[in-house]
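Omission of a single protein chain aside, the complex is shown with its protein chains in their original locations.
Here is chain A:
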Amino acid sequence: MTMSDLFQDYSEAAGRTGAYDEMFAPGQKARQSYGQVAGALRELSLADVSARADSMARTFLDRGVTFDFAGEERPFPLDIVPRVIPADEWDVLERGVAQRVRALEAFLNDVYDKMTVVSDGVIPRQLVTTSAHFHRAVHGFEPAGGVRVHISGIDVVRDAAGTFRVLEDNVRVPSGVSYVLENRRAMAKGLPEAFGQQLIRPVEEYPRRLLSALRKTAPSGVDDPTVVVLTPGVFNSAYFEHTLLAGLMGVELVEGRDLICRGNRVYMRTTAGEQRVDVIYKRIDDDFLDPLQFRSDSMLGCPGLVNAARAGGVTIANAVGNGVADDKLVYSYVPDLIRYYLGEEPVIANVDTFRLEEKEAREHVLDRLHELVVKPVDGSGGKGLVIGPDASKEELDALRKRVIADPRGWIAQPVLQLSTVPTLSGDKFGPRHVDLRPFAVNDGDDVWVLPGGLTRVALKEGSLIVNSSQGGGSKDTWVLAGSPQVPVERLPQQSITVRERVSVWPVESNWRDRQSEQQQQQISDAQEVTANA
């Protein structure tokens, strides 16, 4: 089979979606950035592609690259066709993501302090104070280290015109970076041909960057800070990620029961007694973090953590209370926040958003529920989201009631035809919708954006829901290097320089002589054998 067979009917199917295709320009001509990938795929038969896909899936299962769903470990499906982002497009994304993180950081500092953003009339006070994630428990102090958004994941999508837009911000506990790291390893083995000539920017430095940012934001006066990753435990859906990051950073992965707070300092229980902890990379929701401040029935956290943070005895990353910044209603104000705090125009635009607590917008939306996407403002993972065109009449009626009952709790957006990338499905490639979550690490001085990020793909034809819990998979995301100065992924070098053996260790005086003698003996033995034969 040739490429034309595997891609048979592709352009027709892509045409039906009405979306921007990342790989092919209209007329099924591969875009320039995809040249190498298209070349590699052209050489492959169906049997070959399937064998590679199977082997990639098997490797993931063996390595335990899984997520937990309903108590079951499932491998996160990785598609063999990567998502490629050309250097100039990445440049824009990188600047846009960093800009957004800086604005949200400033917003959070302000919200938990003087709230000048409210007194200057940029956003209504009520909007902040009614957010479910505005935590009064952390009001009025600057966290140790001075950073709140250490790690963020800013979800972007491409609309039908090919323009990138921000879909949502994740500044609480963004997950998925482990798959970025694992996908690259798997692809290097699954489709090595495509790595050939292209200069792809590496992702492996993420754990190093993360660790250095976490250490840099340790409480002042700590010389050699101890960093830990705090996980809710083995049943959390992202447990694999927690182990991978802790492992790659070489730090302990702790559960709440391993920690103890004493005199506003945090310690972990070790075989050698209690050991001080300075920085906690928190992978647990605020609500479960500290039974003294939040849910008192939580067994996942550790009592006293928030007080310790307030006293400056420990850095918690990301800071407690960040949820107020990724509230989806606040999202609709982020362009204004960027102008207000940074004095810049947003590099990446938002998706048009209706605020349902505004009467006019609400009336307009309630008449058109069947053509819009309606989302709860504090949801994540696609929970509670309703896609109008796919919903039944009953679902829409129920939604209408819920919106009227709690207008602050919902936003509405037009249905975006997310861009597509060819994805293996059965015996051919079909267009499937994707989004992109670039990850940013903020160490207080600089916001570093991991080149690429997690591309999630809706594996079902026509589906716009990319979440792993709802049948989504992922793709390796390649950012092409624009200039030769940027570090890139390389295949192992072909030519190997032979290193001369130098011996500095004392050896027996006649050792060398004997060795050559023995070799000669072997050679003559071999000759004898040949002669006998």
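Operating definition for what follows: a residue touches a chain if its C-beta (ideal position, glycine included) is under 8 Å from a C-beta of that chain, and two chains touch if they have at least 3 such contacts; residues count from 1.
The rule we apply is simple: contacts and distances are computed from a predicted model.
Missing from the rendering is one chain, named in UniProt as "Alpha-E domain-containing protein" (options: "Alpha-E domain-containing protein", "Pyruvate dehydrogenase E1 component subunit beta", "Xylose transport system permease protein XylH" or "Molybdenum ABC transporter ATP-binding protein"). Taking the complete complex into account, A:Pro303 is the one of A:Pro86, A:Pro303 or A:Gly482 that touches the chain left out. Note that of A:Asp91, A:Asp159 or A:Asp258, the residue touching the chain absent from this view is A:Asp258. When the whole complex is considered, the residue among A:Ser45, A:Thr129 or A:Thr270 that touches the unshown chain is A:Thr270. Along chain A, the points of touch with the absent chain fall at residues 61-64, 229, 234, 243-244, 246-247, 252-258, 260-264, 268-272, 291-292, 299, 302-304, 307.
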